[in-house]
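Structure first, commentary second.
Of the protein chains in this complex, all but one are displayed in their positions.
Just so it is clear, A, B and C label the chains in written order, and each chain counts residues from 1 on its own.
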Amino acid sequence: MKVAVFLPELLRHLFKKPNTVDYPFKKLEVPKDFRGTPFLHPDICIACRACERDCPAEAIEITSVNEAEKKFSMVIHNDRCVHCAQCVDSCPTNPVKAMEMDHLYEIAAFDRHDLKMDWTFTRAVPKREAKPAAPPSPPSKTEPAQS
Amino acid sequence: MAVLKTLLYLLVYPGLLFLFIYSTFCEWYDRKLYARLQNRMGPTHTGRWGILQPIADFVKLLAKEDVVPERADKTLFTLLPIIGLAIVVTAGLLLPLWPYSEDAIRMTSFSGDIIVLLYLLSLPTLIFFLAGWSSTNLFSTIGGTRVLTMLFGYEVPLFMSVLSPAILANSWRLAEIAQFYQKKPLLILPNLLGFVIAVICVQAKLERTPFDIPHAETEIVGGTFTEYSGKKLAFFRLMIDIELVVSSGLVAAVFLGGFPGGPAIGLLNFVVKTLFVIFFLTLIRAFTSRIRVDQVVTFAWKYLAPLAVLQLLIVILIKGLLL
Amino acid sequence: MKFTIPIGPQHPALKEPISLRMTVEGEVIKDADIRLGYNHRGLEKLAEEKTWIQNIYLTERICGICSHSHATCYVQGVEKLMEITPPKRGNYIRYLVSELERVHSHLLWLGVAGHEAGFDSFFMYTWRDREVVMDLLEMISGNRVHYAINTLGGVRRDLDELQIKKIFDGLAVLRTRSEFYFKIGASEPTFVARLAGVGYLSREKALALCAVGPTARASGISADVRKDDPHAVYDEIPFDVCTADSCDVLGRTVVRIKELLESYKICEFLLKNLPAGDIAVKAPKRAKPNEVVSRYEAPRGENMHYIKSNGSDKPERLKVRAPTLANYPATVEMLKSGFIADIPLIFAAIDPCICCAERTVELVNGRTGEEKILRFSELRKLADQRFKNRPVKRNAAWPF
Partner (left out) sequence: MTDLELVEKLKSLFGDKIVEISNPALRRVFMTIAPGNVAPVFVGLSKDLRYAYIATISGLDTGDSYEILYHLADLNGNLNVRTRIPKTDPHLVSICPSLPGAILYERELQDMFGIVIDNIPDPRPLVVPDDWPAGNFPLRKDWKYERPAEIIPGGKK
């Protein structure tokens, strides 16, 4: 019977760098496909409500603000969001999706109201011949308030 | 002057204050080493390399709410941590640390102090049992009985293995035993087996893996300490830390030739040798898994006790043939 | 002296709430009883109100560790109801994630077993290496726990060359590590002393009490849905069913480590033979009235979903049978005549996933009749109040 099989492995690691990352002070990169928080490009959204219908957590709310001006308001309840990115998959706009996920993961807040994000926008006209527009930069709204 | 010296001796060095500081340092050393063996970081935040973390933990526990169970024996429940702390600090005074040269205080160095020290180190076990029993919690009660069951396993081998160098040195006084081995360092070698047994038994006495059965958290929650919180738990933790220092100091004094060289170098000797012993204790903690209480008793009586007897035999033979 | 110890619903050995009532005599367990019902979320009822698409994510949340198992089991059933077949590449990626999930779950279990046995170094090392496979899964799917890679008719993310290379590298690391753990698990004396002979479950009992997964396989039953009822790609993949005859916790450990090594083989096969092409086909919104029984070998044993459609975009009935529930009768059998010290090990050895096993009831406001959610600031106010009004030195008479 062997005694202390684990010992050489342990002693080998005594002089190695620890494998843990000093988390709040150092952060790891997330992969490029990381599913962070969903956000909306309000200038592309055609208000088709596909995301609202498919969202498993009922975290997306689209309401019509002004029928005549085709103004809509969209609320993403990040306190309910399960970060599945189904809204991105459901979004029919082409070639740039109106819904996108960012790479934020430190999104905890003390108050659930701080996790709500909303946009009011005019419905975009869906283009058949989609000209390759430059992908719009994420709006500053996506930064959840850390109050 | 003598009164001041005695007070200094009791409260500052090598008494309460020194033991407090050094035991928190030892806890940090143990935790850090354990973490690094496991490829982790260990404490990093409080102080440089997290060195103040045990003190921070102690202070934090002092500030926490202190709950006493309704059905517990309240006097006993409250007094036990203090009695326990007093016992281990008293035991710490018996270590031949500073004043064992001829002209120093002879208060705690006397013939037979090794026996007193061993018995003082047995008392914490009883304190743990009483702590478990008096809290009347189911898990504490199981923990308490486990403490006693284990005591029957490791106590006899510990006594035999620690006393065998004393037999070789022909003295029951820690200071004289240490001096004997300083003069004849080669005679440390025959006691090697005893050193191994003593380290294992100290591990069991301190209830560290693989012998952390009385407070195995995945089985019986906190074991004996399930109901303890706040200040009382802080004192118990401090008590265990000081017990770690004292028992490794005892092993170092008996097997590694004591701490010669006057106050300064003696202290350095003490630090190096106790850390050396604690290194082994931590190593054992890292590479073993917890065993069952019946396995402890079996292991102790099947292997440790016969080996301790063998150690005694070796010592007696050497004493008879060589000295 | 006979008394009953309550293990749970809150206990350090249990990571999820369940109540085990142990009647013990000294250190020996005489009787055991399991009480469920602390973790109900009413998933089966809820599934009847959600669309087929939404239910993918709902089934994924049946369990955190085997999230992909439940989603895959559901998705492969719904695909049969909708009469669509995912493209081959999609299928390969889906079952690649399945096997990686098995790796992650078994490594997790090894760590938990180490921790329950008080072997914390083993725990730390296995969980360190589990990070490798977690990172791979995060890279493939975009998340570490809820991969959400399944969709009706295929998968949602494709693999590129760089990712394939990274997976191969990760698997090579994991293989050497797993072989090392095999050595430790089989020869570290204190660990073996804790595991061997503990939680004995004979082959006959395992059969009669319907044990599944590694628990059954460690009792010598060669039952594996991947072999018995090969779903999707498993009839193309060469692999062995790992069994052990020792019928104890050690056997269950050995089976799991062997399965790890098998899973690496399967992953490498899938990656080497990854066909080109699409990853998903378009799925219809509705399914014709029909019923299907979908079976899947999750890391813990057989998952079974019974799905019935009624022609609408919502299921008529979704019945979920998680492997942990099936293993409970066997656990009670194993616990009897064990030691108190063995309770966490025996219970952990079935790899219990309590949120898997319990999912049926709606959360009705149970005892008080009302539910209250507090904001953080309100909570702090309450705590301050409690502190100010604290009883003055009740019985904690401090002698100083």
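Throughout what follows, a residue touches a chain if its C-beta (ideal position, glycine included) is under 8 Å from a C-beta of that chain, and two chains touch if they have at least 3 such contacts.
Keep in mind that this is a model prediction, so the values were computed, not measured.
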### Query
Looking at A:His83, A:Lys97 or A:Lys116, which residue reaches the missing chain?
A:Lys116
### Message
Out of C:Arg21, C:Lys80 or C:Arg144, which residue would touch the omitted chain in the full complex?
### Response
C:Lys80
### Task
Pick out which of C:Glu25, C:Glu179, C:Asp228 or C:Asp384 touches the chain that's been left out of the picture.
C:Asp228
### Query
Of C:Ala186, C:Leu207 or C:Val281, which sits in contact with the chain we cannot see?
C:Leu207
### Query
Since one chain has been left out of the picture, which residues of subunit C touch it in the full complex?
36-37, 40, 42, 44-45, 80, 207-210, 212, 223, 228-229, 292-293, 295, 302, 304, 306, 308, 316-317, 319, 321, 325-326, 328-329, 358, 360-362, 364, 366-367, 371, 373-375, 378
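Here, only the chains that are shown with their structure count from here on.
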### Task
Determine the chain that sits nearest the middle of the structure, using the mean of its CA atoms as its centre.
C
### A-B compared against B-C, more contacting pairs
B-C
### Query
In terms of CA centroid distance, which chain is the most far removed from subunit B?
A
### Summary
So, in whole Å, the Cα centroid of subunit A is separated from that of subunit C by 27
### Task
Quick one: report the Å distance separating subunit B from subunit C, using the average Cα coordinate of each chain.
42
### Query
Out of subunit B, which residues touch more than one other chain, so two or more?
37-40, 286-288
### Task
Among the residues of subunit A, pick out those that touch two or more other chains and give their numbers.
4-6, 10, 19
### Query
Which part of subunit C faces subunit B closely enough to touch in the complex?
3, 5-6, 11-13, 27, 114-122, 124-125, 128, 188, 190-191, 193-194, 339-344, 390, 394-399
### Complex interface listing, subunit A residues touching subunit C
1-6, 9-10, 19, 30-31, 33-35, 53-57, 82-86, 89-90, 101, 110-112
### Query
Within the complex, which stretch of subunit C touches subunit A?
50-51, 53-58, 60-61, 121-122, 125, 128, 131, 138-139, 141-143, 146, 148, 151, 156-157, 180, 183-184, 187-189, 375-377
